[in-house]
Structure formats: structure tokens, C-alpha cells
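Take a look at the structure below.
Missing here is one protein chain; the remaining ones are kept as they sit in the complex.
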Amino acid sequence: MPDTRRITGPESSLSPYTFSADFTATPTQPLNNGVRADGRQEKQHRPVYLQAGLITQARGSAYAEFNRTKVICAVEDFQMQGQITCEVKFATFSCQMRRQPVQDNQEKDMSTQLLEALEPAVCLHKFPKSQVDVYVRVLENDGSALSAAITCASVALADAGIEMYDLVVGCTAKLHGQTILVDPTVSEENAPSTGAGKPGGQVTLGLMPSLHQVSALAFHGDVDFDVLSQAVQTCQDSCQKLYPILQQTLVKTVTERMKDT
Amino acid sequence: MESGDGSSKPSLAAMTCVLGDLSQPDGSAELTHGGAVVRAAVYGPCEVKMSKEILDKATIEVVFKPKVGLPRCEDKSRERLIHDVFEAAVMVSLHPRSSIMIVLQEMENAEGLMATGVNAACLALLDAGISMKFLVAAVVCFVKSDGSLDLSPETQRGQADLDIVASLTFVFSEKDLNIMCVSSTGKYSVEQYDSCLHLCREASKSVFKFFRESLERKLSKSI
């Protein structure tokens, strides 16, 4: 069934990257002399940029940048039954391979994970008659998109003035055997780690830092229990470090808004 | 219509129409202009869907059906154009909270389909007896690769793509012959725009004359 609501291209097309040796080659080692491919330490998070309230038409909005991972989020509320909905979408040009304009399974999955991460933080009982819609658009994906989405969405919710117990900070870690890589890039995420004798996986944590409570924990892969709990602890530390950035962003937005009025 | 003096002045292709031949709609018309044929039907003023209701005026709904397949983006774009033209032309405030529906069916696609569609819709509205502020007439003008202008699309068939570099569709209101709508494809200079405008405006007079004659013919028959 052709899509009549969009302008359609040829029936089949191939990304030129499929022919390229650079993109199909497997990266050798996650760490080289204790340093990652982009020069970071194992447990070092990429620099984070956050801005709130940039979409003037939305009730609340935020933009998050983890180096090249760029995520934008808007929050709307309607007079409806009390609930939150989340919609995560990758822009068609956000990945190496072109994404389809309709929401695919990965995006649906991420939407549910985001919803589950935010739900415990929002004081839903304060909004018995309103529906809060969270729209997230990944503009560019260079790894850790889900944690960027969680962080961005919680700032947008706060910007919209929706009451929350605490902000939710997201953090992802990639596990290669005993190695824990915090905030992986896309090439680190895609690096094969599972297999015989090479346990690995990926864990995403949503943390409410002031309450010191975990609102979301998503893991896939196979690792020793000790490594997993160590990874969760590492993510937690990372979230605590990011927390002040979220707070400062919100304070800055509020002071600017006060100045205007 | 041949130009009287036999000169090469661009002239409008012949138009024929059948009015009110469909029994179910309130008004209908089939217009043939050059190679393009469009059938239009008008329903209304009648009940409107709650979601589309406008409190102080009638809702104009336009459906453009292509010859084959489902409506695509280009059909939506035609629908919007026809909607915007007739929202300004029809006396919408006479029928608040009601719907006037214009359904257009493409029968034969040729250069100038858009203009034929607008004219067919106007004839169908006339046939349905919907009050309008003014009549509208659409004329399409072609700029050829040698810079000359042409009005009759019929002669272009077969080699149309090679020779035509741009086409401009104008819709004029009968009152003062002001520009209601412009839609164009291809590149052209401002001077060419001006001469097209002039040419189309002149030609629109004969379209208005054709509207009147068609309606007179139909009314004299039915008495």
C-alpha cells in the first residue's frame, strides 16, 4: 500500500554506506591504552548542553546535546483524563542509514521506556483532568539517544510547569566484558560484544537524584551480576554529576522569563 | 475560438460544457477545455460535520479525485487552491454552520487541468444556485522555449514537455478582474509574468461570456 500522504521516491533504494568498507568493519578494541576512540576515559560522560523553553508555541520544551547526539522535546497538555503519553521519533536524517517517516518498532519501544522513566516522577494526582503529551524528536543520533531523551523530557516537563517529585536524569553504559563505557557513541553501541566468552550488554538508567531513586532501568545482553551492579552504580554517579546542569538550565530559563515580564 | 483576423495572436481553446446532467447533486457540470476534462458536482448548503463547523460562515469542502488511484499530495494542493478561491468567492456568511461541498473528478488530464477544474467548479456552483460575490474564471498561459506565449493547451499535446518551459494559471474575479489566485510551474521572468497576466486577463472575459451563455442556454431549455 503506497503512502499517498507523502511524496514517495523509488520503490527500492540502497544507502551508499552499505558498500563502504569503513562502515561494515568491526572496531577492534573498546579501549586503547585506557582511552576510548573519541579520547574519553572509561567513565567520562560527553559534554552536555541543555536549553529549556526554546519552542515558544509549546507549553514546555527543551533541547539536549551530548556532543553529536541532539534531541529536542516539547510538552503539551490537554483537558483529558489524567495520563502521560510519550512519542519518540528519529528524524529521517538522524542516523547513518535513512530512517522511515513512520514510527518503527525501536521508536515505539523507546517511547514506552521513556514513559516508564517519567511516570514515577510526575505528580499525576495533581492533574486529574489533564493529559500530558511528551513529543521527542531525535535530530541526530550518536549514541545514548534514550538517556538524552529522558533527560531532555524531564527538563521540558519542568519547563512546562508540571509538578514533579524530582527531575529524571538518564545515563547509558555499554558493557564489554569487565569494561564499562559510560555514555557510548553510536560506534561503541554497535560494536559486537556478546558471544562466546565475550559477555557484554547495554544498560540505561533513569535516576531521580534528589530522592536517590531509580525510575527506569533497561538492560539487554549477558554479563555477570557483579558487573551489572557495578555498571548501575557507575551510571548513578554519572547522573548525579549531570544533575546540577539540569538545575542550572532551569534556573537560567526561569530568571530570563522573570526578566522579560 | 479562432481569432477573427486570422493573426497568430494566442487564443483560447474551445470550451464545451454540460450543465446539471447528474440528478443526485444540487448542481453539476462537465467542462471540456482543450484536452482537459473535469466533472464537478456541488452539494449544499447542507449539514456539516461537527468538527468542521464554523459558527459564522459556511464550510467549503473540496474533494479532488484523480483519474486513477488514491488522492496524492498534488491533489491535496489542488483542493487547497480551489477551496481558497471559492471561500473568497462564495457568499459564505449567508449559510452559517453548514457545508458546501465541491467534488471534482478528473476525467482527462492535459495541460491546464487546474484551470479547467476551477471553471468546472464555478459552473457547478452556478448550476446549484449558490450565491456568490462574484464569478471567477481561470485561464492558463504557457511560456514556450522560444519565449512566445500560448493559451490553447490543445496544440501542445504530444510534445508538451519539450516545448513548454513554464505555465501560469491565473484566476480572476469578475469584479474589476482582480487577481484571485496565481499558481505556476517553471521559471519565467517578471516581464513574461506581466505579459501572461495581460493575456490571461483579456482571455478571462471570454470565459465569463462562456459561463453566461452556457447558463442562459440551460435555463432557456428547462422552461
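The first chain written gets the first letter, and so on, giving A and B; residue counts start at 1 in each chain.
Convention: a residue touches a chain if its C-beta (ideal position, glycine included) is under 8 Å from a C-beta of that chain, and two chains touch if they have at least 3 such contacts.
Rule of thumb we're sticking to: contacts and distances are computed from a predicted model.
*Asks:* Under which of the names "pyruvate dehydrogenase (acetyl-transferring)", "Sec13-like protein", "Ribosomal RNA-processing protein 43" or "Trafficking protein particle complex subunit" is the non-displayed chain listed in UniProt?
*Replies:* "Ribosomal RNA-processing protein 43"
*Asks:* Of the listed residues A:T56, A:Q79 or A:N105, which contacts the missing chain in the full complex?
*Replies:* Of the candidates A:T56, A:Q79 or A:N105, A:T56 is in touch with the missing chain.
*Asks:* Just name the one of A:R68, A:K108, A:K126 or A:R257 that touches the chain not displayed here.
*Replies:* Of the listed residues, the one touching the omitted chain is A:R68.
*Asks:* Considering the whole complex, not just the chains shown, which residues of chain A touch the missing one?
*Replies:* With respect to the unshown chain, the touching residues of chain A are 5-10, 12-16, 19-22, 55-59, 61, 68, 70, 72-74, 76, 87, 89, 91-96, 98, 101-102, 133, 135, 137, 139-142.
*Asks:* Suppose we count only contacts with the excluded chain; which residues of chain B make the list?
*Replies:* Counting over the whole complex, chain B touches the hidden chain at residues 73-74, 76-77, 79-88, 168, 171-173, 175-176, 178-190, 193, 197.
What we mean here is this: only the chains that are shown with their structure count from here on.
*Asks:* Just give me the whole-number Å value for how far the CA centre of chain A lies from that of chain B.
*Replies:* That pair's centroid distance is 51 Å.
*Asks:* Over in the complex, which chain A residues touch chain B? Could you list them?
*Replies:* Within the complex, chain A touches chain B at residues 4-7.
*Asks:* Any idea which chain B residues touch chain A in the complex?
*Replies:* For this pair, the touching residues of chain B are 69-73.
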